[in-house]
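Only one structure is covered here, and it is reproduced in the block below.
Complex shown without one protein chain; remaining protein chains in place.
Order of writing sets the chain letters: A and B. Residues in each chain are counted from 1.
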Amino acid sequence: MIAVFWVCAVLSVAGGFGMVFSRKAVHSALWLALTMINLAVLYVSQQAEFLGIVQVVVYTGAVMMLFLFVLMIVGVDSSDSLVETIRGHRLASVAAVLALLVLVLTMINQATQSLALNIVPTGLEGANADEGGNVQGIAKLLFGRYVFAFEVTSALLITAALGAMVLAHRDRLTRVPGQEELSRERLADPATAAGLPAPGVYARHNAVDTPALLPDGSIAENSLPGALVLRGTTHDVREEVAVTRAAELASDPKQAQEEQS
Amino acid sequence: MGVQLPFPTPQIEYSLLLPVLVILGAAVVSVLIEAVAAESLRRTLQPLLAFGSLAIALAGCVGLWDQRQVVAQGALVVDGPTVILQGTLLILAVLGALLMMESRVDPAGDPFAARASTIPGSADERGFGARRQTEVWPLFLFAVGGMLMFPAANDLLTAFIALEVFSLPLYLLTGMARRRRLLSQEAALKYFVLGAFSSAVFLFGSALIYAATGSLDFAGIADAVSADPTSGLLLSAGVALLLAGMLFKVGAAPFHQWSPDVYQGAPTALTAFMSAATKVAAFGALLRVMFVALGGAAWDWQPAVAVIAGLSMLVGAITAVVQSDIKRVLAYSSVAHAGFILTGVLAASPKGLSGSLVYLVAYGFVTLAAFGLLTVVRSPAGEATDVQQWAGLAKKSPVTASVFSLLLLTMAGLPLTSGFTAKFAAWSAAWGGWQTGVVVIGAVSSTIAAAFYLRIIVSMWFSEGDDAVVVALPGLGTRTVVGVGVASAVVFGVAPQLLLGLVDGVGVFLR
Partner (left out) sequence: MSPAAYLALAAVLFSLGCTGVLLRRNAIVMFMSVELMLNAANLALVTASRMHGNLDGQVFAFFSMTVAAAEVVVGLAIIVQIFRSRRSASIDDASLLKL
C-alpha cells in the first residue's frame, strides 16, 4: 500500500512537471496521460475501484485522446515561444504558486496535528459492504440522493454536443450534387467522358504535383489538384516537354515536315 | 448481493421545481426543433418557445411565493430568497431574449453570427448573409436553467453542476458575435480558460471542505462547523478556494480580469444578459453558501471579503476612468457594483441578505438596459463603442442621451433613483462595527465613479459629435428593455418601499 502510494505519487508528480514544462504540446499531453493513469491506481488503492476504472476509460481514454486529436488538427509541431510578453510574469507566477503550495501544505500538516482530522481514516469497507460493493454503493447515491444533479448533467452533455457542432460543423451553402448528376455532367462532354487525366502520367514522373500530357503533347491543367495550383507548388514541365519534343522532331524528319506545314 | 430491493423511488417535488424543469425541458425541445424543423420555421418557433417557457416558469415561480422546503432529495431549496432570485432571473432572461431577437438596428441581421463555424472574412461567411444561427436559443435556455438552479442549490455537488450548466453555454455564445468576430472568438477563449480555472479552484475548495467536515450539503457543513469551531486550517483553505472560485463568477477584484475583455468581445445583447443575470445567480449562490453553510465560521471569511469588497470598489472606479471603450467602462463599473453587493454579504446578517438582494434586483435591470442601449449607437462598421464616438449624442437623439444619462446617474447612486435605494440598503446593513470602513471606501468609489459618469454625460450633451455615428431606431424589443430599465430606476427610487418591502417579506435562507 505504501509502496504503491510512493511509486504512483512520484510518477504523477513527474508527469505533472513533464506536462507543465514540455516544449511540445504533444509531449505535455502524454505526460498528463501518465499522471492520470497513476491517479487511477491511487483511486483503486483507496477503495474507489469504480472510479479508478472510469478514470482510465473516460478521462485517459476519451478526454486525453480528444486532446491528442485536437493537437493533430492544430499542428503536432506546435511549441510555445519562450519569450515573455509581460516582464516578470514568469517569476511572479512561480512565486505565487509556491506561496499557494506552501500554504496548503501547512494547512494539511496543521490539520493532521489537530484532533479535528481523522488520522486513522474510517475506511470504506463499511460503506462498500453496505450495499454489496463499491458500484452498488455509488449507484444508490447516484440514483437516490443525487438523482437531480444526475439528470441535470444531461443538460451539460447536450450543451457540449450542440456547442461543438455549432462551432465546428461547416454548413454547405450549395446542395451537394448527387452521383447521377455528376455522372450526367461527365458524360455530356466528350473531353471528360473517358475520365479526367490522372496527374504525373508523363513517363518520367508519377508525382501528384506533375501535370499529365494530352495526346497532342500539351499540358492538361485539370489533372492537377486545385489546392496545389492555387499555392503555386506544381512542377513546371514546359521546358522538359519542349526538349523532348525537339528531340522527337530531330529523330523523326517526317514529323518535322508535318509540323512545318 | 446488490442493492436492497425495492429501491426506494427518489422523491421529486415537481410542482416546486417547476421553473427549473420547464426551462430545461423547453431547452431539450428546442434542440429537437433544431434537428427537425426547417430554418424559416425555426426562426419564429425558437423565440416563441423560449418566451413561452420563460412565461410559464415565471408564473410557476410566483406561485412558489410561500413555499419553504428542501426539495429533490436535498439537492435544492425553495425558500424566500430563492423565489426572489429566480423571479428576477426569469424577468432578466425575458429582457435578454428580447435583445437577442433585435434585428432592426443592424442591417446585417441579429447580434449573432449567421454561421459560427465559418471563417471570419471568408466568402463562405458572406454567402450565409443575414441568416440566423437559431442554436443560440437552446443554449440560452440551458444557461437560464443553470442560473435558476445555482442560487437554489443546497449542496456543493449540485452547486458545482449548476455552475457548469450555466457557464458552458455562455462560453459558447460569447464567441458567436456577428460583428468583429475575431474579437468575439478571443473573448470566448479568455472566458473559457479563466472560467475553467475558477471551476477547478471551486472544486478543490469543495474537496477540502468535504475533507474537513465530512459532508457535502450545507446543513451538514454548518453542523460540522458549529460542532467544532476550531476545525482549523483545512476548512479555512477550502473556504478560501471556494470563495475564490465564486468571486470569479461575480467578477470581483482581483478576480475580475476577464470581465472587461469578455464584456467587450461578446455580442452586446449577450453582455447585457450576462452582466445582469450571472451576477444575480452567482451572488445568490455565494450568499447561500456563506450564510447557511459557513455562517458559523463568519470570522474566517469576513476579513477576506472586506478586503475584496474594498478592492473591487476602488479598482472598478479607478480603472474605469481611463477606459476609452464604453463597454469596458460599464464592465469596470460592474466590478465596482460587485464590491457594493459584497458589502451586504459582509454583514453576515438578515439585513445584509436583504440589502444584497435589493442591490441585485435594482442593479440587474439598470445594467441590462444600459448595455441594451449601446446597440442603437452605430457607425458604418457596426456598434460605435468608443467613448469619443458618443460625444454630441444629444443632438442626434435627445431621447437616447437622456435615457443613458439617467441610467448612468442611477448607477452612480443619485437620490430618487433605484441606485440610491440599493446603495442605502447594502450600506446600512454594513454600517456599525468594523465594516464601516468598507462603507467609507464605497462612498469614495461612488464619488470617483460619479465623476467619470458625469464626464460622459457632459460630453454627450455639450460636445461636438462625429457625423459618421448615427442612432438607429430599435425594434419594440430593445425599446421594452430600455423602458423597463428606466421604469425600475425611477419607480424603485421614488417609491423604495416597493422593493424593500418585497425583499424584507421573504425572510431568510432555509437550512
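Just a few scattered comments:
Keep this in mind: a contact is a pair of C-beta atoms (placed from the backbone, for glycine too) under 8 Å apart; a residue touches a chain by one contact, two chains touch by 3 or more.
Note that the structure is predicted; figures quoted are calculated from it, not measured.
One chain is not displayed; in the complete assembly it touches the shown chains A, B. The chain not shown here is touched by just one of B:D79, B:D261, B:D300 or B:E383, and that residue is B:D261. For the chain left out of this panel, the touching residue among B:F112, B:W137, B:F150 or B:Y171 is B:Y171.
Checked against the hidden chain, the listed residues B:A50, B:A114, B:I161 or B:A320 yield one contact partner: B:I161. Residues of subunit A that touch the chain left out of the display are 1-2, 5, 9, 12-13, 16-17, 19-20, 25, 28-29, 32, 35-36, 39, 42-43, 45-48, 50-51, 54-55, 58-59, 62-63, 66-67, 70-71, 73-75, 78-81, 85, 89-90, 93-94, 96-98, 100-101, 104-105, 108-109, 111-112, 117-119, 121-124, 126-128, 134, 137-138, 141-142, 145-146, 149-150, 153, 156-157, 159-161, 163-164, 167-168. For subunit B, the residues touching the chain absent from view are 116-117, 119-120, 156-157, 160-161, 164, 168, 171-172, 175, 181-183, 185-190, 192-193, 196-197, 199-201, 203-204, 206-208, 210-211, 214-216, 257, 260-261, 264-265.
Keep in mind that, in the parts below, only the chains that are shown with their structure count from here on.
Our note on geometry: subunit A versus subunit B, Cα centroid distance of 35 Å, whole angstroms.
Contact residues of subunit B toward subunit A in the complex are 1-4, 7-8, 10, 12, 24, 27-28, 31, 34, 72-76, 115-118, 124, 127-128, 133, 135, 138-139, 142, 145-146, 149, 157-158, 161-162, 164-165, 168-169, 171-172, 175-176, 211-212, 228, 230-234, 236-237.
Listing the residues of subunit A that touch subunit B in their complex gives 103-104, 106-108, 110-111, 114, 116-117, 131-133, 136, 139-140, 143-149, 152-153, 155-156, 158-160, 162-163, 165-171, 173.
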